[in-house]
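The structure that follows is given in the form of structure tokens.
Here we show just some of the chains, and they stay where they sit in the whole.
Chains: A and B, in written order; residue numbering restarts at 1 for each.
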Amino acid sequence: MSIKDLAPLAKKMGYDGLELACWGDHFNVEEAATSQNYCRDLWALLDSNGLTCYAISNHLVGQAICDRIDERHQAILPPAIWGDGEPEGVRQRAAENMAFAAEAARKFFNCKPDQGQNDDHPVVVNGFTGSSIWHANYAFPPTSQEFIQKGYDDFAARFESILDVFEAYDVYFALEVHPTEIAFDIASAQRAVKAVKGHKRFKFNYDPSHLGYQGVDYVKFIRTFADRIAHVHMKDAWWGHGNGDVGVFGGHVDFGDARRYWDFRSLGRGDIKFEDIIVALNDVGYRGPLSVEWEDGRMDRVHGATEACAFVKALDFAPSKVAFDAAFDKKNQ
Amino acid sequence: MSIKDLAPLAKKMGYDGLELACWGDHFNVEEAATSQNYCRDLWALLDSNGLTCYAISNHLVGQAICDRIDERHQAILPPAIWGDGEPEGVRQRAAENMAFAAEAARKFFNCKPDQGQNDDHPVVVNGFTGSSIWHANYAFPPTSQEFIQKGYDDFAARFESILDVFEAYDVYFALEVHPTEIAFDIASAQRAVKAVKGHKRFKFNYDPSHLGYQGVDYVKFIRTFADRIAHVHMKDAWWGHGNGDVGVFGGHVDFGDARRYWDFRSLGRGDIKFEDIIVALNDVGYRGPLSVEWEDGRMDRVHGATEACAFVKALDFAPSKVAFDAAFDKKNQ
């Protein structure tokens, strides 16, 4: 859906803002970095629909930075980044694009109307990192910590220079902790922080839907990383609703398959305890946006995203602004 | 531990037999396939220790048959199979070795003393298959069913000829359903059976410790594959005992780490409901051995394997023979 169609729809569904994604026509990194007019027009479009913007998201390109590249990446990358598909080349072009996104984000937010108002937040680019060692997560054939450490070293080598660019532009990179990334639970997130030596520009985009079904204590995540949460995705999942044929590893079946142990659900219909999350976010002083990432293979998008917005507003007791992360739909981006 | 030391120890720990592994000096595939004397000497060794043998296991070589080969495989393969490490060559040599194991097993069991006695069972080689698609289990980047199907086709292409050799020698191949294999839950096991068109020589080595922590209904597994269970590993695991930092995906931390969501445990100390398993095995008419696969990073092996043997004997109400699968220790093979 083009940004022109999405903006009025998001407003109608109840949202206060958008999280703009760097694909489709929502947010063009190159144009934003180079054209003030582009930035102003985009803000004007948002403004005319009564919306604001809190963050940029650049997940798909981020995925390619550390990943072992295979044919699936071609489908999610712009042709210029994919190029000839030679893995190391793809990874380097993806890294360059992520650094460029910092500049783009800075320039875009510098054009924000009414700057200095009380809903200003630090500038954030949400994204993925990919990982060269995800395939070894089960640790068989026997996998040494040396093998694993190489993966973290690779991540650090690629991201430290990216994060330095973020520093230069006063922008934060917020990794969405997620399977297939260098960090997918608390332990691996701590190791990622350590790998980049606690770089101040390395933050997290907290999303409980990727943690709960794994058995990770997603409330503890908030308290553990109290000062590194730069963005929050309100996304739900359920688990334990399948028929026992498929476990957490997914059984090579599609989302929406009734045999699955877990699945994403429209916000409020899953098993994530959002009440505990809101309490913890308040306790650690998080004041940023709550961004609804909506994904539920079984529901109408508009119906779902509307009820999700209302759900967040009823839940949140020191009301934050609620944004819609409309661009990231794994099936239909 | 050499077979000469292990045999008396296994007897002392209470076992009736061994499951002989195709590595270390326990069972040499080439010698067994070519030398009747080797087979007779091995039986004599067992017999002199009051032990028998119910199955051969050839897991490590099996792992290389379909896997994406990396440096970790070199550590678990005999030099002759690893060769120069070129992936396709490794896979093909591993496949040849697995087929050869059928012949070795047949010849070895043909030498069994007192054949035709009532503890005879079909000849079984337990093993792994590896998988070319395990790394895609989370399905991100978006993974199509076409991509997955290629993995099953690859498995079928490699194993159908292996299974035909098993047919020729009247031996069964029993896949231990396990993460990193082509089958790791009920749904993927059904798909694997379908991939080899229900080949009659394709069976399962049932091991609940790989299913329970995933959320797979491991009792339903028995009833679903009532006629394809050729061997049973009695191995325990616990889950939900960690501190919430690490989930089912393992967080890239070692076994035995207190943060883990799950871990293998000495038999009887974990969360697997063996009572339900014994009931189900009886219900479906399983009459084969119950083979203790012992792994617990926190306990003394001998202490643990002794209590494990007693545990099985107390549990089993129509006593089966209990064997010790001593050779497969992921850390110390």
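Just so it is clear, contacts are C-beta pairs under 8 Å (C-beta built on N, C-alpha and C of every residue); 3 or more make two chains touch, one makes a residue touch a chain.
Keep in mind that what you see is a predicted model, and the values were worked out from it rather than measured.
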Copy number across the full structure, from 2 displayed chains: 6
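We adopt the following convention: only the chains that are shown with their structure count from here on.
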Where chain A and chain B are represented by their mean Cα positions, the distance between them in whole Å: 40
Interfacial residue positions of chain B with respect to chain A in the complex: 60, 63, 67-68, 71-73, 75-76, 133-143, 145, 147-148, 151, 178-180, 184-188, 190-191, 211, 214-217, 220, 239-240, 242-255, 259, 261-262, 330-331
